[in-house]
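Every protein chain of the complex appears in place save one, which is left out.
Note that the chains take the letters A and B in the order they are written out, and that residue 1 is the start of every chain.
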Amino acid sequence: MYNFEFVKPATVDEAVAALQAEDAQPLSGGQTLIPTMKQRLNAPSTLVSLIGIDSLKGVSEAGGVLTIGAGTTHATVAAEAGAYPALAALAGGIGDPAVRNRGTIGGSLANNDPAACYPAAALGSGATVVTNTREIAIDDYFQGMFTTALEEGEIITAVKFPIPEKANYQKFEQPASRFALVGVFVAKTADGVRVAVTGASEEGVFRWTEAEAALSANFAPGAIEGLSASADGLIGDLHGTPAYRASLIKTLTKRAVTAA
Amino acid sequence: MPKDHGIGASSKRREDVRFLTGEGNYTDDINIAGQTYVHFLRSDVAHGTITNIDSSAAEAMDGVLRVFTAKDFEAVGGIPCGWQVTDKFGEPMQEPKHPVLAEGKVRYVGDPIAAVVAETPELARDAAEAIVVDIDELPAVVDMKAALTDGATKVHDDLTSNLCYDWGFVEENKAAVDDAIANAAHVTTLELVNNRLVANPMEPRVAIGDYSRGTDDYTLYTTSQNPHVIRLLMGAFVLGIPEHKLRVVAPDVGGGFGTKIFHYAEEAFVTFAAKAVNRPVKWTSSRSEAFISDAHGRDHVTKIELALDKDNNFTALRCETYANMGAYLSTFAPSVPTWLHGTLLAGNYTTPLVYTNVKAVFTNTVPVDAYRGAGRPEATFQLERVVDKAARELGVDPTELRRQNFIKPDQFPYDTPVAVTYDTGNYHATLDKALEMSDYANFDKRVAESKSRGKLRGLGVAHFIEACGIAPSNLVGQLGARAGLYESATVRVNATGSISVLTGSHSHGQGHETTFPQVIAEMIGIDESQIDIVHGDTSKTPMGMGTYGSRSIAVGGSAMVRAAEKVINKAKKIAAHLMEASEADIELADGQFTVAGTDKSVAWGDVTLAAYVPHNYPLEDIEPGLEETAFYDPSNFTYPSGAYFCEVEVDPETGEVDVLGFTAADDFGTVINPMIVEGQVHGGVAQGIGQALLENCSYDDNGQLLSGSYMDYAMPRASDLPSFDVDHSCQTPCTHNPLGVKGCGEAGAIGSPPALVNGVIDALHRGGYPVEHINMPLSPSRVWEAIQSMK
């Protein structure tokens, strides 16, 4: 990879300052970023490692909201997010154990890989992304694959998940990468049901609103029997056509409802 | 009671200690003082004319020693091909030059254009990016059938077409085969693809060239399965270095699976460049680079037809195959779809007439060559798929149709209609064993249980025969091999009785350091710990041909036995002298020489000491010392066989296939170390399941590799595979080698793909989806699409 200056601040303020450098990028686990840099597809001049910032770590629950520090690893979420079992299970299924020991929720949401798991959980839960400057409602946060509402130099500090009545994540793995070929996160709250789909769309994570309406009326797999997810705009590649992904969306949604 | 030492014992592997403690010595672990690093600038287009290379900026960079392009290699040869196939008209195959660095044209994504030698790997890569290469892109030749149409773009301008050869076998039988098929009571036809694979040993390739001006000696450290072959090919045909000035070392090698047999341009480059820059030059492939520079495997497109008479006896088999060679001929590429494939098409059956036609085609893709099984998996897959389809069409049990057509145990030795003679086998025995192991009788109950969960269960059956223990040199010479395929061994007995065996076989995971001493220990009756193996260094071992084609124990082991027999014969002479007895009366057992019928004895160590301290010694009759070499050339291939059953469950909603169980009942003849043999089968089956279920090397129409990393090339993980149920108790020892061994390295990869695919097709049929065939890999999306096509 190209060389860069490595900076490891101890506080968010120091990190924000360091990110003012030209072509600086944050590193929050690096489990996606480092392989990209090896391919020389990414060339920061300064890499600001957020791993050393203790205030970004931790899982806490208060008033029905689970707050996860952005620098919390997937392994920690899997172990400590017991208050939100579907989220803990999702975190425990990302990548592999070694990846889960380094990768973080903040890194995943900032990167917004179209096949990543956390975007489905965040969108499906109606989470709020907390940054060093503001709070962003999740429906405003994702803006297409690898694109988010984050400004240059803005750092996610925490993610707040309202804990739903019921939730479940079903991930159908792409056989090689083990990312989601399709992943569906279903959450039922007093306000209704949210269904978030990852892996499938060229635009990244999205909500399947028809299914949400049907499931809000009747939270049972049969409620969406008559629906079919549209294949328009879905990814077609070596591992599946848009039609296949559309079929998986429905199958996994039903399974998530059953398992929730 | 299992044996605890010698032949038949599951001796623990001694090599494990260094691998388990991080003390292995793989090629990338070697660093030579003053070494430099090379980075290859590789083509990112599949086909094009190089109009200009400007490396001035790269050369000016700090830390760059030199930039090489094709013009630096004008005085050296191309990478040679080791096998010349003669086509059905009696003409030699078309054989293009394969330059070390691309000359004038690039012909596949990954074709090396230039090479930068620099002080660090990162500097070399930085500098390679500073080289400006202008390429006029040409249409990429990717599809084999399109490549053979009139007016198709040619991969090589100096060849008449993209056809490497058009091979027919057995050509004299063609008319009779055509006639038998035309007049058959039933013909089953199947068109299928044997998917292109990447071998992916976990250790990527590495090569280090070293040169001494003081002595004019070259050393190449390389990740090779056969260092002597590399020394011969590279020394004699590429760089013009005589063997005595060129040492090739293949230290611990992290898996090969065929792809480390071949002589690669990178090896020639680092050896050449080490002299040019007068510094050692090291190349370490990344995994991404491996995908575009290691020879690929398989990639056949086939139509196969099986004719049966009214009693369901096989009467004829005809197949037509297109075999992808890629852009250049890799070392043994031409032999794979021909002699390693056509000769296996009798399978386990008495089919009297067989004809196969193979068109080998150049395309703008990475060269294709042998991968675990090489030709034999392709033959077995199409044959076992068409037999299975025939059974379904005829409404007979697939095991019974096979059993009916098996070569019977009393028919061995059996002359097939495809040039080979099977010495031994008992296919009924392995089938019966697999039926028992897989609980075939209760399968229907398990189908019902799966159905209750909404899943479709299937059981796939496949048999295989392979020709391995490669090979009789005179035969393969007639068939076009440009090498002999004997093996060598030196048994060097030391003065105190310990032994070093210098073998031309090469272990890259097979455990030779453990199994070879088991054989010697058995022959002499001393402890295995008294024996060590030396391999992988041309300066240490006699000229050997290396390890591939399941040949190590069958050929290399036989050479070792022959050398050990010579040692024992000489030792008996010495023992006879020491005991003042007749040589004819000397017996060797448990490390003691005894005079038959007496209580006189002398220990192995006393005899060996006498050989090196010859004070009381028959110097007038024999020389001092105790060291013998043998070169063993087999008189036939060996023919392992087996019955493989694969039980699967298909999720009809997602198309996902779950492999629930795998049964392998093999006949490997004599087994030296059951633990290691089972491990070989496990690994082979895993690779076969990988081919059938997961792995797919895919190019787009522009010749861009779509599966160029583990992000898109699906390697089997632990969670993809079941525990395996393997057995090797059916043993019909080989009749023509001294150990009765047949070889076990490739079997698993040969027999498992058709077993799995037959299982999935069975599941779909039982579930009400009468799908005839799905091309491998049976990924969820492909299985789902097949199910949709039946709705």
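Keep in mind that, in the parts below, contacts are C-beta pairs under 8 Å (C-beta built on N, C-alpha and C of every residue); 3 or more make two chains touch, one makes a residue touch a chain.
One rule holds in what follows: contacts and distances are computed from a predicted model.
A chain of this complex does not appear here, and its UniProt-recorded name among "Cytochrome b", "ABC transporter permease", "Purine-binding chemotaxis protein CheW" or "Carbon monoxide dehydrogenase small chain" is "Carbon monoxide dehydrogenase small chain".
Touching the missing chain, out of B:22, B:214 or B:395, is residue B:22.
The hidden chain makes contact, of the residues B:447, B:685, B:739 or B:757, with B:685. Where subunit B meets the chain that is not shown, the touching residues are 2, 10, 12-13, 15-24, 26, 28-29, 31, 122, 200-204, 252-255, 257, 286-288, 508-511, 674-679, 682-687, 709-711, 715-719, 721, 723-724, 748.
Across the interface with the omitted chain, subunit A contributes residues 1-6, 8, 27, 30-31, 34-35, 37-39, 47, 49, 51, 75, 95-99, 101-102, 177-178.
Assume only the chains that are shown with their structure count from here on.
In terms of their C-alpha centroids, the spacing between subunit A and subunit B amounts to 43 Å. If you check the complex, the residues on subunit B that touch subunit A are 122, 125-126, 129, 286, 288, 653-656, 694, 696, 698, 706-707, 710-715, 717, 779-781, 784-785.
Touching subunit B in their complex are the following residues of subunit A: 1-3, 38-40, 172, 175-178, 181, 237-241, 244, 247-248, 251.
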